[in-house]
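Since the structure comes first, as structure tokens, the remarks are kept for the end.
All protein chains but one are shown in place.
Let's turn to chain A:
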Amino acid sequence: MDSPDPDRPATHDLGGNPRFRCTPVEPDDDAPPSAFDKRVDAVRSVLREKGLFTVDEMRFNIEALHETEYFGLTYYEKWLRSVTAVMVRKGVITWEDIK
């Protein structure tokens, strides 16, 4: 998304990315989702059911995150950013609401 170089893959396009070549996959990194994680996921589900949020909007707004946030935030924090951005853009809520 934020890459000006067309030859450089977008941040989220990780297949084969050499940056993680030497990073082991941690099968033990297996903690169940936290209360925060589950609540973000559930809010996302409710909004999807109500026709206010699609999986494509979810992805678009996650992929639009800057690399620093993309790799810095936890998984469900990224979801929360995406959901919030879409709700504001659609006028469902306002920035004032979440200031």
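Note that a residue touches a chain if its C-beta (ideal position, glycine included) is under 8 Å from a C-beta of that chain, and two chains touch if they have at least 3 such contacts; residues count from 1.
Heads up, the rule we're going with is that contacts and distances are computed from a predicted model.
S.K.: Absent chain per UniProt: "Sugar ABC transporter permease", "Oligopeptide transport system ATP-binding protein", "Nitrile hydratase" or "PadR family transcriptional regulator"?
M.R.: "Nitrile hydratase"
S.K.: Identify the residues of chain A touching the omitted chain, counting contacts across the whole complex.
M.R.: 12-21, 23-27, 29-34, 36-43, 45-50, 52, 55-56, 59, 62, 71, 73-77, 80, 83-84, 87, 92-94, 97-99
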